[in-house]
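The complex appears here without one of its protein chains, the remainder shown in place.
Presenting chain A:
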Amino acid sequence: MEKILQVKNLELSFNTQGGEVKAIRGVNFDLNKGETLAIVGESGSGKSVTTKSIMRLLPESSAEFKNGEILFGGRDLTKLSDKEMQKIRGKEISMIFQDPMTSLNPTMPIGRQLTEPLLKHQKISKNEAKKVAIDLLRMVGMPKPELRMKQYPHQFSGGQRQRIVIAISLACNPKILIADEPTTALDVTIQAQILELMKDLQKKIDTSIIFITHDLGVVANVADRVAVMYGGKIVEIGTVDEIFYNPQHPYTWGLLSSMPSLDTEDAKLYAIPGTPPDLLDPPKGDAFALRSEYALKIDMEQNPPFFKVSDTHSAATWLLHPDAPQVEPPLTVIERMKKFPGSRYYEGGAV
C-alpha cells in the first residue's frame, strides 16, 4: 500500500509563560492512500495539535518542533518555509474544522470563499472557478447552488455550512483531508448525513482522510484504522476491528468501556477515573499508569515501547511484555474480544 504521509517520532512543544508544554511526545504513524485513519483520545491528548502541526497551523511564536519529521511527497513538512506551506495547504492537504458556525467568514459571500482556493492554487479564470464552485456545492448536496453562491454564511444552517466547508476543502482535490471533529457541533441526524457525504466524496476523489474525534461511534462508522492518543502519544494503533474487538492498552479498554451501548445492562456509565496528565511536567513512565488499575510497577518508571500484536496492530503497554502477568480486561471488553478471531477470548463467529 502506498504511504502518502509518514509522521516519524514527532515531538512538539508549546513555549508558554509557565514553561514548556510537551504537547506531542514522539508520535509515529503512516497514512495510506485512500484510507481513513481515525485519531481518538480525550481532550488534551494531542490529537488536534498533531494534525495542526501537519498543516503547520500552530502559532509559530509558541509552537516548536523539537524532533522528528512529517514526510509528505518526499518533503519534510516541518522544515518547509511558510511560502512553501501555502502551496500545500488547501491544495494537497486541506482541513475541515469542528464548528461550522464559526469557520466561515461572516462578511464574505460563500461563493468567494469557495473560489478562493481554486483561484489560488489552479490557473483558472474567475468564471471557470465559479462554475467549479457551483459544481462543488451541487456535489455536497446543496440545492440551488447558483442562487446560494451570493449568500452569506448566516443564511445557511449548521449542517449546510459544514457542507460548504467540506466543498471548500475538496475544491482542489487534495491528497489528504484532515477532519478535526467535523461532526461534533452538529446534531445526530445531521452528523449521519455529513459522515455519509464524506464517505461518498472520499470514494469519488480518492483522498486519504485523517479523522479526529472523541466519538467512538463515529470511528466505527468511518475509519479503516484507528490511532488512540493519550498524553501526547499514540498508545495503540490498529485496524478498526482490532481496536474495537481486540484492544490491548488499558486506556483503550477504558475508552471502550465508557461508550454507551444498547445492550449494556448497567444503569451507570463507566468513566475513566482521574484527570489527564500535566504535559508541563509529563510523568516519567506510562502517562496513563496513574489512572489505570492495571498499572505495573515498571509503568511508573519506564515508558513502554510498542509491542506488535499483529502486522497492523501494536500497542504501547508493558502488559504485552512476555514477562508481564496476565490481566483480565474489563468485562465489556472481554465481551467484545469474544467475537474477534485471534484474541485469547475468541469463542467463534465473526465480528
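We take it that contacts are C-beta pairs under 8 Å (C-beta built on N, C-alpha and C of every residue); 3 or more make two chains touch, one makes a residue touch a chain; residues count from 1.
Here is the rule we go by: contacts and distances are computed from a predicted model.
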Next item on the list: Among "Cytochrome bc1 complex cytochrome b subunit", "Putative tricarboxylic transport membrane protein", "ABC transporter permease" or "NADH-quinone oxidoreductase subunit L", find the name that the UniProt record gives to the complex chain excluded from display.
Entry: "ABC transporter permease"
Check: Of A:79, A:154, A:321 or A:344, which residue touches the hidden chain?
Finding: A:154
Next item on the list: Write down which of A:45, A:78, A:103 or A:221 is the residue touching the left-out chain.
Entry: A:103
Notebook entry, point to check: Which of A:21, A:40 or A:55 sits in contact with the chain that's absent?
Noted result: A:55
Check: Which one, A:168, A:195 or A:243, makes contact with the chain that was left out?
Finding: A:168
Next item on the list: Would you mind spotting which of A:70, A:95 or A:137 touches the chain that isn't drawn?
Entry: A:95
Item checked: Residue of A:86, A:184 or A:258 touching the missing chain in the full complex -> A:86
Next item on the list: Spell out the interface residues on chain A facing the chain that's missing from view.
Entry: 55, 57, 82-83, 86-91, 94-95, 97, 99, 102-109, 116-117, 120-121, 152, 154, 165, 168-169
